[in-house]
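See structure below.
All protein chains but one are shown in place.
Per-chain residue numbering starts at 1, and chain names A, B, C and D are given in the order in which the chains are listed.
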Amino acid sequence: SASAVSDPGVSASEIVLGMQLPQTGAASPGYNKVDDAARAYFDYVNSKGGVYGRNIKLAVKDDTYKAGLTISSASKLINEDKIFAFFGSIGTQTHVSVIKDINRRKIPDIFVNSGYSGFYTDPKKYPTTFGGLGTYTVEAKILGKYLKEKYADKKIGVLYQSDDFGRNALAGFATAGLKFEAKKTSASFVAGTQGSIGLASQLSQLKENGVEIVIIAAVSSATAVAYATAAQLGYKPSKWAVISVGADATTFQTILGAKGVPAATSAAMLAGTISASHAPAPGEADDEFVKAFKKINDDFNKGPDKRWDNNVMQGMNIAYLATEALLGVGKDLTRAKLIAYLENNGSKLSSAAFAPLGYSKTTHEAFTGFWIGQYDATTLLAPIDGKRVVYTTDSGSGAVTVSNYKRPAIAADALPKVA
Amino acid sequence: MTSFLTAFFSGTAQGAIYALVSLGLVLVWRGAGIVNFAQMGQAMFTTYIASQLIQHSYSYWSAFVIALISGAALGALVDLGLMRPLTSRKNSQLLNSQSMRTTIPVIASLGILGVLKALAGIFWAGEERGFPSPVAPNAIKIGSTNLAITGFDLFVIGVVFLTLVLTTIFFTKTGMGLAMRASALNPEVTRLSGIKVGSVRTLGWAISGTASSLAGLLVTPRTNLSPNTLDLLLIVGFTAAVVGGLTSLAGSVLGGFILGYVISFVNVYSAPENVFIAILIFLLLALFIRPQGILGSKEVRRV
Amino acid sequence: MLAISNLVTEFASVKALNGVSFQAKPGLITTVIGANGAGKSTLLRTISGLERASSGSIKWFDQELTHKSVESIVRSGIAQVPEGHAVISQLSVGENIELGGLFRKRIARGDLAIATKEVYELFPILYERRNEAAGSLSGGERQMLAISRALVSRPKLLLLDEPSLGLAPLISAQIISIVNDLCRATGLTVLLVEQNANTALAVADHGILLALGKVVADLPAKEMIADSSLRAAYLGY
Amino acid sequence: MSSSLLSISKLSVSFGGVKALTDVSLDVPKNSVVGLIGPNGAGKTTVFNCISGLVKSDSGTFAFEGVEREFPKPHELVDLGITRTLQGVGLFNELSVIQNVMVGADKNYKPNFMKELFGLSGKVEAGLKQRAEEALAWVGGSALIDSKPSELSYPDSKRVALARALVINPKLLLLDEPAAGLGQDDIDALASLIKQIKRRCSILIVEHHVDFVREISDTVNVLNFGKLIATGHYDEVKRDPAVIEAYLGHTDNPGENSKLGA
Partner (left out) sequence: MSKRREHKIIGLRSTLLSIALFLFFILLSQQFDPYNQSQLANIATLLIAVLSITLLTGASGQISLGQGAIMAVGGYGSALLVTRLGFSMWISFILAIFISALFGLFLGLAAARLSGPYLAGTTLVMALAIPSIAVRFESFFSGDVGLSVDYGMPPVWLTNLVGEISIEEWSLYVVLPFTAAALFAVLNLSNTRTGRTWRAVRDNEVSAALSGINIQRTKVIVFVCASGLAGLAGALYGFRGLVAPSVYPTDLSLTLLTAAVIGGLRSIGGAIFGTFAIVFLPDLIEKITKNLAIPETIGNYLPALTIGTLLLLTVILNPRGAAGALEHIRHRKKH
């Protein structure tokens, strides 16, 4: 159609995507690797001829996790970088400041790196926004149900970081039927990056109240500090469970390593911890997606720190999905077509994830399933009892069921294929 | 163990850290007449230096000492590069009123903070780091119960009191201490007393730089290290200094522990979300009841 | 001997000292008089290094002072009582006095104690108030403190800038006579700036009359007292 | 009593252990110049500080124009019609001379924030400026209008401070050591100015230049160790043995013969 030529960000040779994330500042550690990973994958795609001859270019803006800047830099991406779509933006607090404007301008806002379900469950409100993470609610429901059943006789508590991420997760656990009594079985704290005001006293409280199973809903660096602090206080819960965002083993070990904890000890500390994931663990060296992505990361990542971890994997995976979607729309790429494509065919897109995207006309949630694993002695998150069971549910009140989704294999050239 | 004891012990442990920070602030205030908002920036920067050394397999203690020395150097640098030109005659003529003369250094120290953070970001901020503690941070036990306080915390408390005693003796009992206070208060009269005001003030900055660096080294084991980690600490430390009395070293330590308890009790009996509001309310209350701080002395101003 | 030649000190646009030359003999009181703004304070401040001379030289015996730092000038035995109650208000009275002798602490601890005792005898009120903040003193008491601070350093050259400012007649007479005694007894050299020419000339051996940054008369004090035309021309009475 | 403008009685002040004033009573009649003298630390400035609310009195009464009231707060002084100059100079460094005096003149107009907000206060400004110019002219400072305080000579800045105090036509002027640091000719000029001012308002003055005090004051009060030891005309007081002992000293004191040439 005529509008095809006029959409910004697409030319004969290029598709420009824009990403907003904290590259510097308090919230940046870890997340600042996602853009480099995604770019590495796009560069790989470009090296293979791009998408219908168009190279994918990723314009990145640092908003330091401050919404004031997010608003300005969104305008810059739109008006100066002339992006075709927003891609993989990170941060609930920041994204909320621009989501309305992006949608009003009908710009696709795809694979947002936030598990906040409010962005996705009402497509009428945000028609162009599509998730890139399983929602915190979905994960918490799945993990919560598992823990509730497995440890029915134990006192379960949660330690959550006092921000939107932590509180969302807490709400998810509540939906799953886990009941946390403030100060008895639940404790909030300010995340590690901001100085752990209160972490020690919160953990002591859990300890005093006899909490045996502790769920942590915090970023990885804070998780590491929480483990260390608990050890110092002589608090040894019989089980730790960590929500996926905070369960990156590499970060965990690096932080503790720098604190003088030998790798063997930190591995032992992590061992037995339960966590959930929608994708294979970065440590699953035999997984075909992990293998392929890792190689691309080694060859194409130009970031300062391309150490292979959850963040890198997530960046690669959404870049893979984006490439797939762009291929799916076809040569005649427009914003409207991309959105329509994602809504109609999104659930058929495949990636490293063991669960499909939940995209439909009624919801734009991303991965609807998680598998439960437990860290082994080598810091690998392995399926419990050796068999990967993927559970699925929604961000609402739907039940948690076992998924029968079978992940399609990756092509030999590690490029997505569309029918 | 009751919640009260938890709050008490973890308050003591946290308080020691705040005391250290606030002691550093008071040191510069008395030694140079400036509230140094860049202090935790200096601490962060030197802790990165230590961390870097440890990564390059230096021993903890050698990194520790080098960090303290670089803290001193950084403090001296701040004085030579910034505060000295700032208080130069030309500038003090431009800043005709007392309020401006106290305001501009505050702003300058914020500038330093910004620059240090940016530099640390450029050099090191790929990721957040952990930082080791010099003493095994294992909980103190009474019988078989663990208290909410570790051996490391006791170490920090020891360091705080040692620093307090040493600095108090230095300031009140030694000639150099007197010279330093005098230099901060009235450079001209001090110079006319034959004292090398410039070097004395630089020394003051170096000492406080060392104290800041010490604070950084002792705070980060409980959290992580990133360019922004210590921002909050400065604010708490400042509140502690004001509550205790900006002019009193002992007051600053007292203030630090009080703040530790305030924060810890709010945490235990209320919620972390309320901590900042509690700090603000507490600060305002303290200023209303005793504007010069608990141990601070009121300045006599005569006309 | 203090020998000043062709001294020029400039501020942004004014030459506060415009080629000042004179000599002050050791063991004598030389007084510098002149109207407000004549450059008297600037002269003393330039000698003690607080202001930078743009040209000319200041020699104390064979020692060139011109481009030395304030501290080293003070340490070579030159003390100044600056204009207007210069004390450190937040320090105690005792500390202010201690400060004055601090640089001698290592070399002459015993003498310092004696000197301190002497100034307390001179101004008993300061002894009474030694533990209180200097800022709580009255105007005149602060001036006494400023003078004490200079005296404990046992200077060889004392630069007094309007020491009688704000002092009651009795005290100001007392101070002048103390200074006089010190000169006679210890060979102290004094450069005394006074607003009140007659008071100053009455005790001084020698007088320097300054106007617009220049020396307009350099006479023995007695002759200057006698010369009423000079006074009429430069001091207005 | 009816002719008394300001009357202080039984004023006592102490700072910690120091008894700065004990039962000091003081009277300033209308259209007169009253001197307050005494040795250093006698409590003169403290009397001023009490009257102007900078120091809290322990006890004592304050009556102005026959009306007894509490000691005023500093900013209420002007409302009563009392202004004060400081022992230092105390000008507003970053305001020009005319603006300095305009600040002093403020009380002549009721503030109207809204008018100022909307830029409609031109008339008030013009009025303030005119008054300020008049006051400056009076003290002989018309040439200084656009200068900054830092550019002024010491006598000139004292002049401006005086203009700032005079601009509201006060009933009582408190002068703290106005002659300190001035040369003889400036002291003379000040003396004649004070004689002029006296026609419009009363003056309470603290000064160590005893000749100056003698020349201008109708009565003097002598303070010593916080107590009033003598009151009366200068020439009577100066013969009082207590005053001689405490303040003036015997015979040829330097202060007495400061005008050798005259």
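One rule holds for everything that comes next: a residue touches a chain if its C-beta (ideal position, glycine included) is under 8 Å from a C-beta of that chain, and two chains touch if they have at least 3 such contacts.
Only a predicted model underlies this, so the values are computations on that prediction, with no experimental measurement involved.
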Problem set entry | Displayed partners of the chain not shown (whole complex) | A, B, D
For this session: Determine which one of D:26, D:50, D:102 or D:182 touches the chain that has been left out.
Result: D:102
Exercise. Just one of B:7, B:279 or B:294 touches the chain that is missing; which is it?
Worked result: B:279
Exercise. Of B:30, B:117, B:181 or B:222, which one is in contact with the hidden chain?
Worked result: B:117
Exercise. Which residue from B:192, B:242, B:262 or B:295 sits in contact with the chain not drawn here?
Worked result: B:242
Seminar exercise, completed: Checked against the full complex, the residue among A:15, A:60, A:296 or A:349 that touches the missing chain is A:60
Exercise. Touching the missing chain, which residues of chain D?
Worked result: 52, 54, 73-79, 83-84, 86, 90-96, 98-100, 102-104, 106-107, 109, 111, 113, 116-126, 128-129, 145-146, 164, 168
Exercise. Tell me, which residues in chain B touch the chain that this view leaves out?
Worked result: 29, 34-35, 37, 82, 85-86, 91, 94-97, 99-100, 102-104, 106-108, 110-115, 117-119, 121-122, 125-126, 231-232, 235, 238-239, 242, 246, 273-274, 276-277, 279-280, 283-284, 287-288, 291, 303
Problem set entry | Residue ranges of chain A at the interface with the undisplayed chain | 23-24, 60, 62, 64-68, 71-72, 75-76, 78-80, 92-94, 96-98, 100-101, 104-105, 116, 118, 162-164, 167, 303-304
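Operating definition for what follows: only the chains that are shown with their structure count from here on.
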For this session: Would you kindly tell me how far, in whole Å, the mean C-alpha position of chain D lies from that of chain B?
Result: 46
Problem set entry | Residues of chain A touching at least two other chains | none
For this session: Would you please write down the residue numbers of chain C that are in contact with two or more other chains?
Result: 136
Problem set entry | Residues of chain C touching chain D in the complex | 35-37, 83-84, 125, 129, 132, 136-141, 143-144, 162, 165-173, 176, 195-199, 202, 225, 228, 231, 235-237
Exercise. Of all residues in chain B, which touch chain C in the complex?
Worked result: 175, 178-179, 181-182, 185-186, 188-197, 297, 299-302
For this session: Within their complex, state which residues of chain C touch chain B.
Result: 48, 50, 69-71, 74-75, 79-80, 82, 86-91, 95, 98-100, 102-103, 105, 133, 135-136, 149-150, 153
